[in-house]
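A single protein chain has been omitted from the complex, and every remaining protein chain is retained in its original position.
Moving on to chain A:
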Amino acid sequence: MSLKTFSLKKSIWVYHLSAGSCNNCDIEILDCLTPRFDLERFGICLVGSVRHADVILATGIVNRKCLPRVKRIYEQMPEPKLVVAVGACACSGGIFAKGYNIAGPFDKVIPVSAYIPGCPPKPEAIIDGVVKLIQSLDGRLSASSRVVR
């Protein structure tokens, strides 16, 4: 394990990308940072700019309006970069899967490294997903090469 991977595993900065969610998943993500779950003890913190981030926490279905922005934001992110799809919508389309304006789910648009299902997933589930993603980092750092379910 290289120094780069080691430090990335201990210090993950996440950027929260909401692409047409019902807002419930976003609230659960914020829950993870509250005193009860306190993700900062693992070095995980929320950043405001995608240029600072290592992981995109993506929620929502990616509607047609969002599509170019989602791609652009992914391209603006510095390597090594990972995407975690949070919620049933982001993983598969969820209850909106048959919608007329859906362009996603996320893995159709950008490479996704981990899926956290649930509508919305519990904070415990989100933490579990991120932990599994961290464990899978040992191999390679390419976003598309690893899929954790």
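The rule we apply is simple: a contact is a pair of C-beta atoms (placed from the backbone, for glycine too) under 8 Å apart; a residue touches a chain by one contact, two chains touch by 3 or more; residues count from 1.
In this section, contacts and distances are computed from a predicted model.
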Omitted chain, identified by the protein name its UniProt record gives, among "Fumarate reductase iron-sulfur subunit", "NADH-quinone oxidoreductase subunit H", "Phenylacetic acid degradation protein" or "Succinate dehydrogenase": "NADH-quinone oxidoreductase subunit H"
From A:P80, A:G99 or A:G118, residue that would touch the chain that is not displayed: A:P80
Contact set of chain A toward the excluded chain (per top definition): 3-4, 7-8, 10-11, 35, 38, 40-43, 47-49, 51-52, 54, 76, 78-80
